[in-house]
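Apart from one protein chain that is not included, each protein chain of the complex appears where it belongs.
Chain lettering (A, B and C) follows the sequence in which the chains are written, and residue indices restart at 1 in each chain.
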Amino acid sequence: MELELLVALTIAAALFGVGLYGSLSQTNLVMIIMGVELILAAALINMVAFWRYLHPDVIAAQMFVLIIMAVMAVEMAVGFGIAIARFRSRGSVEMEEARELRG
Amino acid sequence: MIGARQGALSGFRRLIAGAMARDLCVFALPGIDVARARGIDLRAANLRLTITPRHASVLLFLGSLPKRLEDAAVVAYAQMPRPRAIVFLGAGDLPDGLHADVIGELSQAGLINALDELTKIISEGAFAAQVQEFDAPALQTRIEYTCPMHPEVVSDHEGNCPKCGMNLVPREISAGTAHAAHATPEQEPAMPPKSPPQATANHDHSKHTSAEATAKYTCPMHPEVVSDEPGSCPKCGMFLEEVKGEADHEGHDHHHDHSKHTSAEAAAKYTCPMHPEVVSDEPGSCPKCGMFLEEVKGEAEHEGHEHHHDHSKHASAETAAKYTCPMHPEVVSDEPGSCPKCGMFLEEVKGEAKHEGHDHSGNDHSAHQGHDAHASGASADGIEPQFMSMIELTEGQPVSPDGLIMEWIDVPFGPFFPGLPGGLGLDMSLDGDSVAKVSAHSLVSAGELLAEGATPPEKFVERLAAMSPLSPVSYRQLACLALESAAKQEVASSDATARAAAVERERIASHLGWLANLGAQTGFAMLERRATNLELTIRDANMDHIAALDPEIASLLARLRKSHMLRDKLSGTGHIDHCSATSGPVARASGKDDDARSDDATYIGLGFATVTGSGGDAAARLEQRLAEIEQSCELIAKAEHLSLPEPAKIGAASGEGEAVVETPRGAARLTLTLTDGMVTAADIGTPTAAHFTLIEAITQHAEIADALIAVGSLDLSPWEMRP
Amino acid sequence: MTIAIVLLAVVVGAYLVAVLERWSVHGQFSLSGPAVSALALLGRESLLARTPDRLFFEAGPILLLVAGLLGAAVIPLAPGLIITDLATGALFLNAALAYVLVALIMAGWGPNGAYGLIGGWRFLGQFIAYAMLIVMPITAVAMRAESLMNTQIVLSQTQLWNIAYQPLGFVLFVVAAMGLAWLPPLDLPSAPGDLAGGVEAEYTGVRLGILRLARMVIILVMASATVTFYLGGWLGPVLPAWAWSAIKTLIVAALMLFGGRYVPRVREARYLAISWKLGISLSLANILLVGVIALVVPI
Partner (left out) sequence: MTLQVIFLAFFGIAAVWFGVVVFRTHSMVRSALALLFSQTAIGAMFLVMQAEFLGVLQIMMMATEMSVMAIFMVMFMMDPGGMGAMDMTHQKRLSLRAGAVGLVAALAVIWLPDWGPIAATVPSAGEQIKLLGFELLGRSMFIFESAGLTILTAMVAATMVAIAPQSETANKGARDGA
């Protein structure tokens, strides 16, 4: 019976979709970070589900989860660093108003 | 019981009512400092003091309140949860709309009797089948609508902004204050719990509102058209523009501050293509990126033209627009048709073509910082018309010292704030948790010295003493000295010494009271308890009693001098320079050798020498007051008697008199004119008046707790302020 | 059954902490005092702030209580007397307490009042500073016990209590615990003198009652966590195990509550600077020290 695995993965997919929508549709830098956090959280669920249901003996999977969690924290730290810098110089963290960052 | 809660008193409720009668949480008006000065010990009466009226069940009036404090008292009462009781001690009237459940005498015994009675009343009447709604004029609020982008647009009904077409958002303001919500601070609720939204996280623009109370609107084409309200010009139909630059505008930096644009406008000729904020009179290179500055054409001609913050995005949309949806003002079209949002027919917008020409001819848009970015941003791909630019929102907002543009919150502190002297109101604009702006006002300021014209000397002395409940003896002494100097009378030196001893005793009590306040403010419970107890005993102590208290005082002082954490908390806050117009402990703590006592023969006879400190910060003021407590103890020990100053028999003397007394807060000066034994003119200068002006300087950019400690360290007595 | 006993213990403990708190703040020692106050709060109106975020306003105190109770679930009162002895008990305690922060931000932001909002901000700054001071000393404790299981941690102290083994960690943990329960002198979020109650300022009646109860539970949990991690938990001669837990916990709670009476409130900037600069380096040093001792001296 693989229902557990499918449920976990489906939920991860749903979170991924929501996160993707959010990070594309939001204009605010901090809200975009939130979308990315959701995408990363979906990845976390996948990692844990694969570890639990497919390879419970490979503990390295858990290590990768730890690293993803750390990446989430760093992503926030860096994102906020940029947000503060932009807010300081432009008074806005709206992506619409970040034209000079465009390629 | 008037403030009963709805419900039948039965069974379980009876039990609860009994508990409430035993659990009295008191909010004291006008303040705990006044209670101590009047010798009332609330803790000894088994009361629990609360820090906000929200947590209180009993509102305790210590005497009748000055007129300006009454509204605040009503608001405090309204904030209390039912069942709520009012205890009134002393003579006089309650504010309109409030009714006392118990009235007692203004003394410790009176308080205890009143509480006994109150216990019975609460246990029987905490719940009532019928309760009255409580309402008072001070509580009225009304809703008005304002544009989030154009705070000067205020309307009584919902609608769209005449400038940008956005929906107006509602906000709540207190009634009776019209469009100047904060211009009358006494209307402000006492404690923020129920304060109007500007004390909250909302981006409320009420701080701008007092400007528009006086702001005029005029037509850019027809300067003779002037209106009090925004609208359109009766001659050409253009939107009226606000005329700024009036005196009232000062201090409202928030208000789309264009000073930088206008000054740039007048002089600017060269600007950096990358940094539009860089403007120069001369060609050269940009200090930021080193690029050559480009000339900006057509600048100088428009000098002085009134530039309104007409958001270019809307402006540029408008200029091209001829048809718009009545429901969705953001929908604009060059052609007639139907609205893509609601399908309604688009209406023609009249006068737009004219608008276009004039609007731009007058305005210097390219010198406008950041304008380029959002002007063209509006036409960039992917930006939807209703998109609200944050650059526009944040533009012109004040910048914190750390360079971040943050939301300012207006928070009223006082007049019943636990960490401040009762009756002192501070309206602070907080930038995060540091103070950006502060305006202080006293709600208990004394009235006229001679309210009923010529006053007999005895009555004058009493009046002066009553005017300052925190240090009545010093003012009594001041009045007596001035009267005697006017009547050219000499006082026996033993009497003078005894009076000086009384003043010194009050100085000790007052400084101890300040220590108790400091303890309350900093959460130093031990200090608060010990200083309160000492103050209450020493206020009425006789010579022997004071001598007996000496060791206790000395041990408290020694304990405080050893407290590193207290020094750490105080040092560096509220720094005042030597040169400021200060007096009293505040001046002496910054090293100023200024003491009215040093010229006084009585004090010289007692061997007085001015004690000064150094540092000029709150820690130095603490040291100074501790040293002065010691000094006063020594002076009292040298004086042989202690008696309250009583006015001598003046008879029918006439003349002018002047006296200076070093009150616990600094030198107070009184001049008066005696005519046939009656006081006909009097003028007083109090130390608090000078110290009040320091508040702004010492709280600037300080963290909120530090700012309050800095204000507290001045030992202000709002009662000494003159209106 | 265990759950019922532990919950009863939490209720009784929180009540006794409330008695102590009342004694330290108002100077009235009365065993019936908190009960009377609680009844009176039940009878008072529970007002809503003027334009609150209703959801957060209501949920804040309840979340605070839940966080405290979750924390209590992993603390052993006696051998076997623990709701759930998780393999990650020490970490779970941290996780539960992290929600104290969330609850206070909700309670501060919800009523839409400036004092509460600033109180919430302050607690956030405070929390990030001391969260490290809670996690790192616990790390050192777990290193000695070679387990994150709280019962194992207690048993590892049979020979020598951790307060003697790692006194530095004990001091850091107690300071951080006082910060987490916002006890004076670290009571910045409610600071009576400069925020007039801060996060508590807008609550009345039953909601205030829940908020105060939750705070008592948190103080209790912090005191019993200190006992578990540093004072040998239930270990002790003669008396039964639960009695030792109770006595130690109440003594620690009393020390935490009364300590603040004798010092003024710490300045916020100062507190943050000390936590970050001094506290974190000291707790790293503590981990190193404990690691070296654990390798060299087997106790």
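Simple rule for what comes next: contacts are C-beta pairs under 8 Å (C-beta built on N, C-alpha and C of every residue); 3 or more make two chains touch, one makes a residue touch a chain.
This structure is a prediction, so every number in the text was calculated from the model and none was measured.
Within the full complex, the residue among C:48, C:81, C:98 or C:289 touching the omitted chain is C:98. The residue from C:24, C:37 or C:112 that touches the chain not shown here is C:112. In the full complex, chain A contacts the hidden chain through residues 1-22, 24-28, 30-31, 33-35, 37-38, 41, 44-45, 48-49, 51-57, 59-60, 62-63, 65-67, 69-74, 76-78, 80-85, 87-89, 93-96. Contact residues of chain C toward the unshown chain are 53, 55-56, 86-88, 91-92, 94-95, 98-99, 101-102, 105-106, 109, 112, 117, 121, 124, 127-128, 131, 147-149.
One rule holds for everything that comes next: only the chains that are shown with their structure count from here on.
Between chain B and chain C the centroid-to-centroid distance comes to 36 Å (mean Cα coordinates, whole Å).
Mean C-alpha position of chain A lies 46 Å from that of chain B. Per-chain Cα centroids separate chain A from chain C by 32 Å. For chain B, no residue reaches two or more other chains under the stated contact definition. For chain C, the set of residues that touch two or more other chains is empty.
The touching residues of chain C, counted against chain B in their complex, run 24-28, 33, 35-37, 39-40, 42-47, 49-51, 109, 111-115, 117-118, 121-122, 184-185, 187-188, 191-197, 200-205, 208, 260-270. Interface of chain B with chain C (complex): residues 5, 13, 15-17, 19-20, 22-23, 43, 46, 48, 51-52, 54-55, 57, 79, 81-83, 126-127, 172, 191-195, 197, 199-202, 409-411, 417-419, 430, 432-433, 519-527, 529, 563, 565-566, 568-569, 703-706, 708-709.
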